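The structure appears right after this line, and notes come after that.
Missing here: one protein chain of the complex. Every other protein chain is in place.
Moving on, here comes subunit A:
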């Protein structure tokens, strides 16, 4: 798998994402936000962090970066994209995924490990999990409260595009949504951090199946 990790000036999970991707054998390139081209890769990962400080709406400035135009073209070509945390916010701000991430219901930053339900195994990202299974992933965000119009929520449900839900909906997300897929199922945005759960030394490897599943999917394709 060839993967690109986008680097905005305030990204801070870019290295973590690259480490996780390399762990499953990906060939990883870091791509600077001012670059207008991403190159020919299978996956573009938009990492967590505070892309441009997020003093405005999280991810709003990043969504207008030169590299985000290249990201859109990659997705239009049918490429895979994974946005985690701030990356999920960027994907909603670019319009590549529906909905928006508002401030957590309790208005506080939350960092902890939290149980998630795998809502669908029907995607390149979630094929390594069993639908309905409970996994635990770290979360670390201030603005992870997912919202969308009722019609969008219905559509996500009807099209089986909800990837993960919170077992304990601590941030107030509508329908407890923790991650959503695009219509072609090749773009995933999620607030929890699978890249922080790929190493037994940290005590959690529940994120590994996501990255391994993706490698498998691309190998099978």
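The working rule: a contact is a pair of C-beta atoms (placed from the backbone, for glycine too) under 8 Å apart; a residue touches a chain by one contact, two chains touch by 3 or more; residues count from 1.
To be clear about the criterion, contacts and distances are computed from a predicted model.
Here one chain is missing from view; checked against "Phosphoribosylformylglycinamidine synthase subunit PurL", "Transketolase", "Glutaryl-CoA dehydrogenase" or "Succinate--CoA ligase [ADP-forming] subunit alpha", UniProt names that protein "Phosphoribosylformylglycinamidine synthase subunit PurL".
Only one of A:140, A:167 or A:218 touches the chain withheld from this view, namely A:140.
Residue positions on subunit A in contact with the hidden chain: 9-10, 12-13, 15-16, 19-20, 48-50, 52-55, 108-112, 138, 140, 142, 193, 195-196, 199, 201-203, in rising order.
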